[in-house]
Structure formats: structure tokens, C-alpha cells
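Take a look at the structure below.
Of the protein chains in this complex, one is absent; all others appear in place.
As written, the chains take the letters A and B, and residue 1 is the first residue of each chain.
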Amino acid sequence: MIPAPFEYVAAASAAHALDLLGEHGDDAKVLAGGHSLLPMMKLRLAAPEVLIDIGRLTELSGITSDGDELVIGAMTRHAELAASALVRRGAPLLAHAAAQVGDPQIRHRGTIGGSLAHADPAADLPMALVALGGSVELRGPAGVRTVGADEFFTGYFETVLEPDELLAAVRVPSRPGQPWGYQKFTRRANDWAIVGAAAAGGRIALANMGPVPVRALAAEQAAAGGASPAEAAELAAEGTSPGEDIHADRAFRQHLARVLTRRALEHQRH
Amino acid sequence: MQVNLTVNGKPRSDDVEPRLLLVHYLRERLGLRAANVGCDTTSCGACTVLLDGESVKSCTVLTAQAAGQEVTTAEGLGDGDTLSPVQAAFRQEHGLQCGFCTPGMVMAATGLLAENPHPTETQVREGLEGNFCRCTGYHNIVRAVLAAAEAGGRDPAGDPATATAAATAGPGQSAEAAQ
Partner (left out) sequence: MSILGTRVLRTEDPRFLTTGGVYTEDVVDERLAGACHLFFVRSPIAHARITGIDVSAAREAPGVLAVFTGADLAGLPSRKGFPMINQEMAQRPLATDTVRYVGEPVAVVVTAEPYQGEDATELVSVDYDPLPAVVGFEAAQAGEVLLFEAAGTNVAAEFGNREAQRADLFDGCEAVVTQVIANQRVAPAPMESRSGAAVWGEDGRLTAWIPNQGAQGTRGSLARQLDVDAANVRVITPDVGGAFGAKFGADPEHVVLAWVARELGRPARWSETRFENLIGMTHGRAQENTVTIGGRRDGTLLAYRLEILQDAGAYPRIGAILPSLTILMAPGPYTIPRAEAFATTVVTTTTPIGAYRGAGRPEATAALERAIDLFAAEIGMDPAQVRRQNLLPPFTEPHQTDFGALYDSGDYVTALEAALKAAGYDELRRDQAERRARGDTLQLGIGLASYVEITGGGDESGPPNENATVEVHPDGTATILTGTSPHGQGHETAWAMLASDELGIPMDKITLKWGDTDLIPQGGGTGGSRSLQQGGAAVQQASQELIEVARGRAAAELEASPADLVFDVERSAFAVAGDPEASVPLASLAAEERLLVRAVFSAPGATYPFGTHVAVTEVDTETGKVFLRRVITVDDAGVVLNPLLAEGQRHGGIAQGAAQAFLEEMVYDSDGNPLTASFADYPFLSATEVPSFELADMATPTTYNPLGAKGIGEAGTIGSTPAVQNAVVDAVAHLGVRHIDMPTSPQRVWAAVQAAVQGAARKENA
């Protein structure tokens, strides 16, 4: 299966990409690694008329320290993120999440910016960002705005990113030594999570339990109040309204959310 | 649009549609048909090639995205008459049956060993999770990759197996030489 026809432009700079987005609006999509967008286009679930390729923009890649935050360029590939010494030290949950995405070939191409902008609630990086309480830098014609993880995702494959904005960078707190846990429940290794749970620094995020990566707030509060992982995890599914599919019905998903949350709170990573 | 890239060491410049997938460019435009299309969802890896030395699924890369980069396909491994260590190991260990997944599997394995020269069995299996095979049950593929790792770049069986298309043309195939 092949995409419908489109125009292709290789952006010369981030500013150029923004100009193009401004010019084409909804008719255009940004092409980063292409491993969220191109699969959709090949299935004809998306058919933008213009693709703006930011793949060669070095200004959008790179991982640096900025005070007590790590700043990760949007074009950072999952493989690079997973291997980054900076990230493995300061935000190992994020490096681990990146290593879980798809398979090696996909990780060579997919980017953090693309993955977050795609906003699949079953994916690894959106859940990881919410668990870490990170934020995204959105660059638009009016300048740069920073949006926190809890506000960025608004629905299935929906974010606050405007058609004329570019997701330029991702920020996560750097917390060397902070315990963390990550659970991704799948049938096969390179599947999306049937349910996922990630926990760090008092925050718990769940994948595929709703239209966005959801915070397990009741469980967080219980844990903050001194409850054991098992006790806190009993509340993990509260307030969630997960979908049903061939892998799991609602009750099973909520059960998995509890089990995986407990294991994440116990700092299990597999 | 004009795209310039290098394929198996040779520079190429071609006029392509923006939506032309790299796998179709390699197969239809360049006649390099070892890479196969096996699925619609970037799942099966039969199309795997190396892009600047890293394994990628060429069905999910636009030819345009590969501009200025180096593509290596199965036809470009090895050295004329000699199989590469990974290719030789696949033969030695009977890591292929129908062969459809094989070029992609070999490229993925080559990429894997470049990044992790001494993988454990588990790491091999995880490293190949993006490559499906229906015939072998993966058992001998894993053995082949581990054998290739052990050979550490040396041809494990001193296999001088001839590798040219012309010498082993199958039914209905014209002698389309690799580029």
C-alpha cells in the first residue's frame, strides 16, 4: 500500500519549516522519522498534500543539560535516546521507554518529536513524558511556548500543537538516582502496549487506558500518603474508561492497570 | 524531483515521485529485488536495508528522505564471489528456507552485529523482533547470527560459494546483474 500523491519539501531550517507550515496550514504535515506518519499515509488514513521534511535539521537534534532539565531535540531518534549516557543517567525511564518502541529498525528512524506529536495513547514516549512530568517546546510564528505533559495531549492522536507550530524540543527533569519503574504489557515484543504503566518521582502514567496517557491520580495520592505499592495500585484504574478490543475488554484492562502499576511502583522494568 | 544518493557504493541520481518508497525505488528503478515487500504496516522487515550503516525498513522511508545517504542492500554485502560472514553463516546454519524474508533478515542481522558484536541469544531474538519468518521458526536464524558473531568478521566456513545471479538463475529469470 502506498500513500496518495503529495508535494515534498525539505526544510532548510526550522524557520523555513515554520514558514511552510504557515503557508500550507492543515494541508501540510511535518515529516520527522516518518514512522508514525508514513504508516498512516500508506494505509490512506492520512493524506496530507504537503510533507515538510525536517529530517536533516541539526538544530532540532542533540541532547543537552540545562540546569536540572535535559533538553532533547525533536529529531532525536529513539535509538539515540535509548543509548544516550545523559538520559540514562538523568531520566533513565525515558531511555528505557525509547528502547521499547517497535523494533531496532523503527528505532533507527522514529523520533521523540514525531512520536509525541502523533500522540498515540498506547505508545511508549507519551506515557514516559507524562510519568516524568516533562514538557514540550512548541515553536510557532509568535515564538516559543512550553506546554507541560499533562496539558499537551488532548485526545486520541490529538495535541495542542497548532497547524502552524513545530514541536522543536522536549524537556524532562534530570533526577539521577531517582527510582523508576516501567511496565509494558504486550502479546508480542514489538506490539503497542495493551496496557502500560510508568512510575517515577511520585507520578504514575498509564498507556492505553484512555484517549491520552492518563495519570493514576488516586494511586499517586495513596502512595504519597504512605500506602504500599500493592495498596496504592489497587486504585490505579480509578477514573479510567479504557477501550475494548480483541486483546482486552474493559475489566481486564483495568485489572492489568492495577497489576502493572504495582510492579512499576516496585521499580520493576520488565 | 531529483534525488541523489549512493546505493551499494555507486552514486545515483534519479527523478522520482515524492511518494516513491525507497523499497520500490531499489526494486523497480534499480532492479535490486532482493529486498521484498511483505506487509503494509512496517511490521515484517522483509524490506530491511542499511541506511548509513543502520538497519531501516525501506518500505517506510521515502526515497527523498534518503537523499545524500548511503544505502546498502543484500546485493551489496559480500564481495563478488564471496558471501559476507553473515550470509555465509545463514547458509552454514540453514537459516533460510523459502528465502523471502532472508535478505531483510540478513541486513537486520548485519546491522545488529555492527552495533552489538557479541549478542546473547536473547539479544539476537530481540534484535530481530522486527523481522518475520514463517518457515524456519527462527531457530536456525538465531544460530546463524550467533555463528556470525563468533566468526567475528571472518568467513566461518571459508565458503567460496559463488554468488552471482547469472550462475544460479532460477526459472523465468533473466540474468539481471546486481548493480
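Throughout what follows, a contact is a pair of C-beta atoms (placed from the backbone, for glycine too) under 8 Å apart; a residue touches a chain by one contact, two chains touch by 3 or more.
All values derive from a computational prediction rather than experimental measurement.
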item	value
Visible chains that the absent chain touches, using the contact criterion stated earlier	A, B
Touch criterion as defined above, residue of A:16, A:89, A:145 or A:255 at the omitted chain	A:255
Residue among B:1, B:135 or B:151 that touches the chain left out of view	B:135
Residue of B:1, B:39 or B:151 in touch with the missing chain, whole complex considered	B:39
Hidden partner chain, residues of chain A it touches	1-2, 4-5, 44, 185, 187-191, 194, 245-249, 252, 255-256, 259
Residues belonging to chain B that touch the chain removed from view	17, 19-20, 24, 27-28, 31, 33-36, 38-41, 43-44, 46, 74-75, 77-78, 83, 87, 90-92, 94, 96-103, 106, 121, 124-126, 128-143, 161-165, 168-174, 176, 178
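The rule is simple: only the chains that are shown with their structure count from here on.
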item	value
Chain A-chain B separation of Cα centroids, rounded to whole Å	30
For the chain B and chain A complex, residues of the former touching the latter	1, 17-19, 21, 24, 40-43, 45, 48, 51, 54-57, 59-62, 64-65, 67-68, 108, 111-112, 115, 126-127, 129-131
Contact set on chain A toward chain B in their complex	1-8, 10, 31, 34-35, 38-39, 42-43, 51, 53, 55-56, 79, 102-106, 108-109, 188-190
